[in-house]
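All protein chains but one are shown at their positions in the complex.
Which chain is which? They are A and B, in the order written, and residues in each are numbered from 1.
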Amino acid sequence: MLIRPVLRWLDDRVGGAPFFSKALNRVFPDHWSFMLGEIVLYCFIVLVATGTYLGFFFEPSGREVVYDGSFAPLQGVEMSAAYRSALDLSFDVRAGLVMRQIHHWAALVFVATMVVHLARVFLTGGYRKPRDLNWVVGVTLLVLAIVNGFLGYSLLDDLLSGTGVRVANAILLAVPFLGPDLAFGLFGGEFPTEDLVPRFYILHVLVVPAIIVGLLSVHLALVWRQKHTQFAGEGRTETNLVGERLWPAYAMKAGSLFFLTVAMLAALGGLAQINPIWAYGPFRSGLATTAVTSASQPDWYMGWLDGALRLMPAWELRTEWFTLPNPFFGGVLVPSLFFGLLYAYPFLEARWTHDRHRHNLLQRPRDNPGRTGIGAAVASFYLVLFLAGSNDVLAGVFEVAPESITALFRVLVIVLPAAAFALTRRLCRELQASGLRPIAEPGGPRPQPEPEPEDPRGGVRR
Amino acid sequence: MERSAAVALTISTLAALGLAAVYIAGGQPQAEGVLLALCLGGIGVALGLWGKDIGGSHREPGAEPAVVTAERPELPSDAGPRADVAASLDRGGRALGRHDRRRFLGRFFATAAGALGLAALFPLRSLGPAPGGALRHTAWREGSRATVDGRPVRAADLAVGSVLTVFPGDDTSEDSATVLIRVDPDRLDLPAGREGWAPDGLVAYSKICTHVGCPVGLYQETTNELLCPCHQSTFDVLRGARPVSGPATRSLPQLPITIDDEGFVVAQSDYEEPIGAGFWNRERRP
Partner (left out) sequence: MTARRAALVLVLVVLGTTAQLSASGSAGGPPTALVAEGADLYAVACTSCHGADGEGVEGRGPSLAQAGAASADFYLSSGRMPMDDPQGQTQRKPPAYAPEEIDALVAFVATLGEGPAIPDTDPQDGDLPTGQQLYTANCAACHNSAGSGGALGQSIYAPAVTDATLLQVAEATRIGPGAMPAFGPGTLDDEEVASIQRYVGYLKDPRDPGGAPLGRLGPVPEGAVAWLVGVGSLLVVARWLGAHR
């Protein structure tokens, strides 16, 4: 085959055969839940590939133009060049619509699988030392993914996403002292401006993806260097790796997962309509200068933020000298607290449990009832916020007043996480006690002799 | 396994040809998506079938099993290399020089770096104009005619229960968007100091919600309330658009209007407070 001559050619110029040989033989633990992070990576690849294609057609300009394409209901309507280019791509470029839809579905699945991956790492204790560093990198990637998704769908300058940018403007304004300067700085003046689209564009296609690529490389490099964790079980210890070699088993399965992920996104992109911007119309145009559609929601990963805004009662701190506007609490305080705690969690837990050891073995969720309970509480908190963000849609479906839904959720947002925590913790304890599916006795090679107590690296613990 | 994988790959190949054909024929999104999915999925299934088969019970003699065990070396470096790093840092420190003048030089560097860092922030100022008073003013002035799509609005155009979105003259800047409603004048109960702001039951309020700035487009005639569709803030039109429900904390600012000699609706002045969402120094009168 070609491979060996090519490798020889490369080695003559670069060297590195020892590294390559070690890499090919590397062992990767093969539990199915370890593949979630890979799926996130593959979604990112799809986003970059489809995004590049879209970039050839999108016109990142807020300049006002008149539509003259093939979609009859918008013939002759004023709109931004950005919106027009998106319409042209959807109706008048072959395969343009399916590329746009794959891109958008990939964004939704990207953040969703990232959250599932985060949940797996959290529930199994995979963030404990030495992987607390990688946890910090990962949470940053989550924030960047959410931000980039928001920037991306706002680029199209349609009525629905434009409403979301209004809200973003108000949240920025609500920041104490710096608010108006931040808002005017981002938009280039008082919202809405013509500069909005080009600025979002540069952030969305260059700045944020560049940071994501950098941090993703660090994230993967750390996993490579630290080697993946594994569940406790037969033959598995803190000092070994049980799994499949990179070549050929792991590579084949990784390749399979890549193709199947992209296939699934392609199927969604063709079969399920997403973000039909032609149905909303442009954000601003001749007769519809300040319009809005009822049942306006952001994409799912921003839904919790909208829900927080809706649930917050009408409180505002207002004195003659200083105002803390209402959107501050839901739009600035809640996300800051949430992500702050998420970042700090590994370090807080280490302090709480007085655990300074390195861990390479994972725990099953039931093995740490408190942590799993916290995970359930956070998940239910998020779920209530997300549902609260669609309170008007729910009100329509269940034929009740939106105020009733909001009132119910105000209670649930406190009660449900507390109940979830208690219930889940109880469930874990009972699972442990029941002896259902016990871990087989850890056997295998004897661990290395315990190092001297004075050694600053500390001992090896199971 | 070989047969299933071959079938999957054949489907994939055919789908690729189909995709090319659909494209040449003019394209069709559903067909494109499904064919692409089959094309990629076929390869994915084949790879997965083969990958799962590796190291299985019918592997070739000499091939290792699928699951193997390897050593996981300790991460922290041994004491030797750590000491080497420390020694190298010491060597460098001695070469740089440790006496007071050198240490003092270090402080100069720190000051220069800090100053450069601060100066580098200044170009950020060019990103946008200073807010100044922009948030406190709209384009409405004394005598501005309320217009819809450039046409001035006559008071007679609105019956009780009608609602219009109006702008000052030709200026359609967002913050000037105003809702003009005619209510029964006997039921109006405006706050003190707004006498003469609402001739013949015609009231005008800012259309930009005081919560997070969505257009307050819904007028409920039976309850005389303006409802914002974003987060359901509700404002009582008869009582100066004060918030009665939802997360909004401040009334919609009211535009003082009157009717001129030709019957057109005109403003008496700009809004007397900032419209829209709040900000930290909103209550400070400049």
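Simple rule for what comes next: contacts are C-beta pairs under 8 Å (C-beta built on N, C-alpha and C of every residue); 3 or more make two chains touch, one makes a residue touch a chain.
Just so we're clear, the structure is a prediction, and the values are computed from it rather than from any experiment.
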Omitted chain - touching chains that are shown: A, B
Which residue of B:Ala5, B:Leu19, B:Ala146 or B:Leu164 touches the chain not shown here: B:Leu164
Full-complex contact with the absent chain, from A:Ser61, A:Ser85, A:Asn148 or A:Ser285: A:Ser285
Given A:Pro60, A:Gly126, A:Pro209 or A:Gly270, the one touching the chain that is not displayed: A:Gly270
Candidates A:Ala49, A:Val116 or A:Leu215 - the one touching the absent chain: A:Val116
Of A:Ile39, A:Leu182, A:Val197 or A:Leu241, the one touching the omitted chain in the full complex: A:Ile39
Those residues of subunit B which, in the complete complex, touch the missing chain: 29-30, 33, 48, 51-52, 67, 148, 154, 156-159, 161-165, 181, 215, 217-223, 225, 227, 229, 232, 234, 245-246
Absent chain, residues of subunit A that touch it: 30-36, 39, 71-77, 90-91, 97, 101, 105, 108-109, 112-113, 116, 159-160, 231, 233, 253, 256-257, 260-261, 264-265, 268, 270-276, 278-281, 285-289, 291-301, 303, 390, 392-393, 395-396, 399-403
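Please note the rule applied: only the chains that are shown with their structure count from here on.
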Between subunit A and subunit B, centroid-to-centroid distance (C-alpha), Å: 17
Complex contacts: residues of subunit B adjacent to subunit A: 23, 26-27, 29-34, 36-41, 43-48, 50-52, 54-55, 66-72, 74-76, 124-125, 127-131, 134-135, 149, 165, 167, 172, 174-175, 177, 207-208, 211-215, 217-218, 229-232, 243, 245-250, 276-284
Subunit B contact footprint on subunit A (complex, rising order): 25-27, 30, 94-95, 97-98, 101-102, 130, 163, 166-167, 169-171, 173-177, 179-181, 183-192, 225-227, 235, 238-245, 248-249, 251-253, 255-260, 262-264, 266-271, 284, 286-287, 289-296, 306, 309-310, 312-316, 318-327, 330-331, 358, 360, 391-392, 402-403, 406, 444-445, 457
